[in-house]
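A protein chain is absent from this complex, but the other protein chains hold their places.
Entry: subunit A
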């Protein structure tokens, strides 16, 4: 099967209600509509400033681009990397238009969940998060200039270990109920809405471990067996294969694609013809499941 066959298969369904616009195109002349993201008004008409799909919610019209940097929303789960340790804050690279800010006051520190941060905490900030550390966090608020303020005030969030990072375009990640998933193959996946995905060994946290002062911020990986490494690599490559074919990514899609690629060797998953076949099989399975 080649590219044309995929195209044929997808054509016909849903293609009618996709309204594609390009920059400078008039979306509507009706002044009853409000302008949302990706639009501007000129002479009472609503004009698109992006190439994408028109998204209408009641009277609000916005354009959804299909390839763009991450635009955060409050409550989003993101995966990021510390780029800088500054005064009472960390700067976090999260594939957005500016680095995110993680304030010292928005992290849980060892020894008591809620306590005031004092000067000694400020001095040892680098022992919690140093440059290059990966973390998962939630978008808490936005500053005036559009930079995101993050927080890790939950047991779910915090430093990431025991795994590898996969980066995909942020538009591919679908918003779902949970972005923390444990796959049937025994691998934990954190689907950051910013397009950073953390694939890691599943490590159950026992309550007494969580209370240990060192538990949150230590830098040591658990022992990972060769077999576990292979599964992590397989899941990573499966996600990359989905991204290569611009397919949306959620937990079910990863599971389907993982199953579809299970007969191939890990390194073969990213070969053009094999990845195509895997994505196609997974898509077909997903659509079938949707109809039931």
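Note that a contact is a pair of C-beta atoms (placed from the backbone, for glycine too) under 8 Å apart; a residue touches a chain by one contact, two chains touch by 3 or more; residues count from 1.
Criterion: contacts and distances are computed from a predicted model.
According to its UniProt record, the chain left out of view corresponds to "Ribosomal RNA-processing protein 41" among "DNA-directed RNA polymerases I and III subunit RPAC1", "Ribosomal RNA-processing protein 41", "UBC core domain-containing protein" or "ER membrane protein complex subunit 1". Check A:152, A:194, A:247 or A:275 against the missing chain and you find that the one touching it is A:247. From the set A:34, A:85, A:103 or A:147, the residue in touch with the chain omitted from the display is A:147, counting the whole complex. If you put the hidden chain back, the residue from A:27, A:78, A:171 or A:199 that touches it is A:171.
Residue A:68 is the one among A:68, A:164, A:252 or A:285 that touches the chain missing from this view. Interface residues of subunit A facing the missing partner chain: 7, 10-11, 13-15, 18, 20, 22-24, 38, 40, 42, 47, 49-53, 65-69, 83, 93, 97-99, 145-147, 171-172, 244-248, 283.
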